[in-house]
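The complex is shown incomplete by one protein chain, all other protein chains being positioned as in the whole.
Letters A, B and C mark the chains in the order given here, with residues in each chain numbered from 1 onward.
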Amino acid sequence: MHGVSNSNIDLKFLIGGPQGGGIESAGQIALKTFVLKGYQVIGTREYQSNIMGAHSYFTIRVKPERPGAINFPVDAATVLDAESVLTHFTDVKKDGFMVYDSSTIKTKIKTIAPMPKPLKERLIKFFEERGMEPTAESAVKVAEENGVKTIGLPMRDLIRKVASETSAPLSRVSKTLNTIGLATTLYLLGVEPNWIEKAIATHFAAKKKVVDMNILAARIAIEYVDEHYGGPCCFLPEGPHLGKETMLATGNEIVAMGKVVGGLTMQTYYPITPASDEALFLEGHRNFELAPWAEEVLRLKKLGAVVLQTEDELSAIMSALGAAVAGARTSTSTSGPGFALMNEAISLAIMAEIPVVITVWQRGGPSTGLPTREGQQDLLHTLFSGHGDNPKIVIASGDHIEAYYDAIKALNWAEKYQTPVIHLVDKYLASTITSLHREDIDPLKATVERGKFVENPGKDYLRYKITEDGISPRAPMGKVPLTWTGLEHTEDGMPTEDPIVRDQMIAKRRRKFETIAREIPDSEKVVLHGDPDAKITLVSWGSTKPIILEAMKLLEKEGIKVNFLQLRLFYPFPVKPVLDVLTNAELVIDIEQNDLAQAAFLIRGYTGFTIEHFVKKLTGRALWDTEVAHAVKRIVETGEKEVVVSGGA
Amino acid sequence: MHGVSNSNIDLKFLIGGPQGGGIESAGQIALKTFVLKGYQVIGTREYQSNIMGAHSYFTIRVKPERPGAINFPVDAATVLDAESVLTHFTDVKKDGFMVYDSSTIKTKIKTIAPMPKPLKERLIKFFEERGMEPTAESAVKVAEENGVKTIGLPMRDLIRKVASETSAPLSRVSKTLNTIGLATTLYLLGVEPNWIEKAIATHFAAKKKVVDMNILAARIAIEYVDEHYGGPCCFLPEGPHLGKETMLATGNEIVAMGKVVGGLTMQTYYPITPASDEALFLEGHRNFELAPWAEEVLRLKKLGAVVLQTEDELSAIMSALGAAVAGARTSTSTSGPGFALMNEAISLAIMAEIPVVITVWQRGGPSTGLPTREGQQDLLHTLFSGHGDNPKIVIASGDHIEAYYDAIKALNWAEKYQTPVIHLVDKYLASTITSLHREDIDPLKATVERGKFVENPGKDYLRYKITEDGISPRAPMGKVPLTWTGLEHTEDGMPTEDPIVRDQMIAKRRRKFETIAREIPDSEKVVLHGDPDAKITLVSWGSTKPIILEAMKLLEKEGIKVNFLQLRLFYPFPVKPVLDVLTNAELVIDIEQNDLAQAAFLIRGYTGFTIEHFVKKLTGRALWDTEVAHAVKRIVETGEKEVVVSGGA
Amino acid sequence: MARSWLDYKTDAWVQWCPGCGNFGILNALHRALAELDIDPSNLVVVTGIGCSGRSCYYIKGNTIHVLHGRAIPTATGIKIANPELTVIAEGGDGDMLGIGVEHFVSIGRRNLDITVIVHDNAVYGLTKGQAGPTLPSWWQTKALPGPNLHDNLNPLLLALASGYTFIARGYAYHVKETKELIKKAIEHKGTSLVQILQPCPTYNNIMTKDWYEERIYYLDQEDPNWDPQVASIDDFKNKMGTILEKMLEWGDKIPLGVFYVNLAKDTFEQRLEKVIPTYREYPPAKRPVSANGKPLVDPWILFADKVVKP
Partner (left out) sequence: MARSWLDYKTDAWVQWCPGCGNFGILNALHRALAELDIDPSNLVVVTGIGCSGRSCYYIKGNTIHVLHGRAIPTATGIKIANPELTVIAEGGDGDMLGIGVEHFVSIGRRNLDITVIVHDNAVYGLTKGQAGPTLPSWWQTKALPGPNLHDNLNPLLLALASGYTFIARGYAYHVKETKELIKKAIEHKGTSLVQILQPCPTYNNIMTKDWYEERIYYLDQEDPNWDPQVASIDDFKNKMGTILEKMLEWGDKIPLGVFYVNLAKDTFEQRLEKVIPTYREYPPAKRPVSANGKPLVDPWILFADKVVKP
């Protein structure tokens, strides 16, 4: 199946099934299996805006070093219901395999209620054109014709067997359906059963009964496969990280971790996908013990952070601002629709100079749009949010590690510069799990800064003191009388409409942004990946980073050498570093997951440089490294202006 | 005082006093006086965010043809309280005159409670440096030293005289204080008393007692001036428009008029300065009689429009959208803070393709900022409003006449293109009154269009039908079952996450904007004023238009020939027409009332053209033609990058 | 001739979890519409965002799925623009009483003739089970990382304080009874509320079917003389005490039924008619906007107050 050396290992597989059917749990067990085996992984979930019943799937990639992207076709697919079979039968590569439930294979397409109508229509047409019945069985046949090895599991029988070997009722045993499918797949991919069992035990941890039942189910599945399909050709070698402690975290979780490490003391939120898991994770860890080095300094053992669920996003941002003026280190977290409601408050935070971090988990718009799908459409909206002349810091993270450190940095910047910091992340990052090692998120690499936070202001304290760097000392409430305001004001926070003071205060706020632009090092503004002398430059931002880095390797193999300008800080915009790179390139290709090519617009607006070529993905599905590579290649070869990719069910 | 020919007439004067002290009423009487006399006028009001007591002033300019801007110094000032004297004593030109109340002249600066502290400090320093008492009297003296003729009216005596000649109580008679000051000023400016009286009679119309009392006050004032100051040197000749019916309307009013003429059937609003006067004016005219030509066609005499005050701006926009889907022709009206709250709904309107006009009366920000002052800071915010890829039509009006026709056009576009149309106007336009003749706002020049509005949809009606021009027929509710939605959808409005349909729908909405870009003629997108071959091009937008047109005349006199590119449509952005003009210029100067040079940013973003020179005004005070001319001249002469002007108290 | 409830069903897959109370509510609504024989072409259903918000795709009519919390203002615009439409605003407890409580309260000041239906499962279903505004404090439903710290709102009392003129409470699995409540609410002229207790088997593991069914009872079954109508000052004096007591009852016993009906107030449409005489016949959605493409008015006549005549 694959060689004995682990360095060529590159496994991709998917698990599909109805929402609420344990897809995510199976995906996590799989990730844990490979991590235990010494590999690095990513896994990402595609799901609809639905709680139960609609199709969703989890895609995994396994490599010796951290994989940067998923792509299709996969080596293996676990597709245990008819809808999954029909959704994914062309997603498996030649010589790969597809594990399905042979007992539901006769299902007719038109009877599958949750299946999206347009897909139904396309499938029916597809089979009709081939003279085949519109059923799941036909899909299995087509897969076989395409050289895919299909593994039919008689799920009804296997489940019954599990039930008969435990005393558990069938309804509970049915929940092992995914384990059966998953264990089969993992086993056929060359994972020894003991690793699978260890992963199951790790995953369900304390729940002994569940562990036992799932291990039994896995054994029964493996037995069946051995008997009927002869098992795998050979076993997967151990990966290079065997025995290494590994974190498996989603983007939501890693940002929450960054916030806690970064000294967040209060987070407000109103639930929204794909943001709220961040806040819920925070809430689950709101009480914490201090690390030894901190305990020693502070002589404190425990502390806590407040996570406040508010009545809406207006309240989320306003109570965050309230907490900030009181002296808390504060953030809120939302997605596009929620951020839209925060616009007026952003404007207040800028005028009143209130520090706050707003983590924006972008998703597919406009409006409710594709609420559980990927989107990178909120760059312009967040950057130009709020009425009035409204500069604010906007930073976008490219991957989990950046997101973790950016969360810390955003809190630092917010307090140092007394301004809202918008931290742009997205659904793909939110729901992608990756493996991380200790050096990736080392707490001692982070510093926590508060800038001109004065705990003991004097009596002559002036909230809006005019200073050379544009930054006035910030005192918490509760020390001396002071005034904050959203009206134009004199140094003491009293409102004024005096034209001369107005001009002075505008100039003060402008100087603050000059300070920010100067103090943030270029290296935190943009990153040029790859050979600086490459003739072709790819430009992108956000969670496309690791995907593009993978694509670069693919392109290199095809003899196309590119470098990649990753935009990190959008405001203050790094004009020179960006221009330096772009004017050096012969061909610049912008890669974004929005239709307006928002970053390219900003580049032109801030630098005058015009990008002429675009790769876009708008379907809300994860971007693949292969898609990027193909699209870039096509542009290089044909000079096409725009390539829209759309892979993924 | 001035020649007999009316063609050189160019009178400027101001009336200052406390808010609530009849300043606005006096201003209107003055405007009416000159209109009756055959002139054209503008008058604009500067006021603080305050109901009563804070200083405000009304500035007027009178010319044979419509004046485009005010400027300082003025020919005459009516400043009847100590704060006004102290605020404006340097605002009158040499040989001009200043009418003040001699009975309050001893007032000390520090006792004037409402006076802004920074101004107080500057004034005290000013007089100290000159070895003068910090009083209003010193201000009068300085004015005199500057060659200003000062006219002291013993107001207490004059009011008492008015009281003694009527039976009215002193408290009511005191209200004629402004009339006394105004009549004095008008008289000294060469207006014959009968015109003043006619204007008073017109202004107070039905209120006979008020008319009589004010006319009496005017007479007593004039008598006093004749006796003590010898009256005017000569009388003002009649203007060229004598006897012409003239409309005197603020920008707020003219937009309301445009909406009614444009067929608006429902307006929603939440009060906010400087927007709500538009809605209140609409509400005051919600019932109307049809014009003869319409009555003939429709056989209807009367109709009405609904004006709905809502609980907030979220409700204002959402109920407007609701009315629109029901089939109404709908708009809402707000300012920056209110618009900020509408962001999420904008995004819905774009996704669900709901027509609505949003009139945005900009004011000084960020945040509450300078709530009653001029600002042009909401261009980027409105253009990029709403999360997601969110194109929408954005148009800015340059003057009253444009605002009137734009209000009609915006309603047409909203319905034709089923999209939000943002109509940008501002506080200066809102509170500036100008004189208009019948040909300026001729109802028959306007057309009312509804595009693909289908009153009788068939059973197979599809709300989001995919069409070549991207526009789907729009049926009102109440005809056939249909579905509107903010989720991504199939043609029938049912939600879908299907990737193929997603791409199709994005393409459809993109085509719609291509249609818009194609159908709106270039002439409605940008206007090039002046000689196309001029080497210097000024670029601006919004209410600066008439001001810059006046400035061009001043520059021409100084031998500087410029043309002026007025941006009208910001989205879809008129790339070619703008580039054609800009690339033709040797020097391009951007003139805006915001700090980020927002239009210049958009120009660069959409065209790549970089503007290097800027004139800005940020104080929230009306921009003067003279300021513009000076700043342009300075840039032309020195090559300076940025000139910030800040005239006006 | 009369319509069947099937005439109000669409062929979309109803994507709620098995056993979800929303099925009962949808069914009750379908049946209420059928029994009232409302023409689907004349029916408007506006929904907010949430599991419940999906209802609009399952009802044949003029439907619109708007923003989270904004069903009521949208419905307001629709009803004012065309008062002949039957307008229903529907949403979850989070939608109507959390983010949308601004409008939930404010519509009461209008008494506009729309029906507000709250699917009350005391959780935020579609976002995976956070605490909803009707979840009592210290309860910790399945998906919460800790106990709920917020007290629960009383939607009935809130509606009363806001000015609603019809206030009822139903229970999702009692389709027949809930159908009757919805019918009455729709027939009522003025703003009406039907709060419907809705088990969410997926996330609300406390307020389950069993939990509710041990507690609920109908006002008019307990007291056959129950009459929620308040038509006079005397009614007000005599009945408000009991009505309020029943509204406040929440615990071992949970009353269902019509709590309050007030017929004394004008609807907003009637008010508009008083100030705009042509409103009924020519409401905003059904009014000509031009005469052959030309404007209907001459500004020089309509705005004569702005004209200075020589």
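What we mean here is this: contacts are C-beta pairs under 8 Å (C-beta built on N, C-alpha and C of every residue); 3 or more make two chains touch, one makes a residue touch a chain.
Being a predicted model, the structure only gives us computed values, none of them experimental.
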Touching partners, among the displayed chains, of the absent chain: A, B, C
Among A:Asp10, A:Asp157, A:Asp226 or A:Glu289, residue touching the chain not depicted: A:Glu289
Hidden-chain contact residue, picked from the options A:Tyr57, A:Trp413, A:Trp484 or A:Trp541: A:Trp484
Selected residue (touches chain absent from view) among B:Asn6, B:Ser138, B:Ser276 or B:Asn390: B:Ser276
Residues from subunit C at the interface with the omitted partner, ascending: 98-99, 101-102, 105-106, 108-111, 133, 137, 146-147, 149-154, 157-158, 160-163, 240-241, 244-245, 248, 265, 268, 271-272, 275
Where the missing chain touches subunit A, by residue: 32, 35-36, 202, 242-249, 253, 257, 260-266, 268, 285-291, 293-294, 296-298, 300, 302-306, 308, 310-312, 314-315, 318-330, 344-345, 348, 352, 408, 438, 441, 443-444, 446-450, 476-487, 494-495
In subunit B, positions touching the absent partner: 20, 49-54, 113-114, 270-273, 276, 280-281, 283-284, 286, 309, 311-313, 337, 367-368
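Here, only the chains that are shown with their structure count from here on.
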Interface hub residues of subunit B, defined as touching at least two other chains: 344, 348, 352, 485-487, 494-495
Subunit C residues counted as touching two or more neighbouring chains: 65, 67
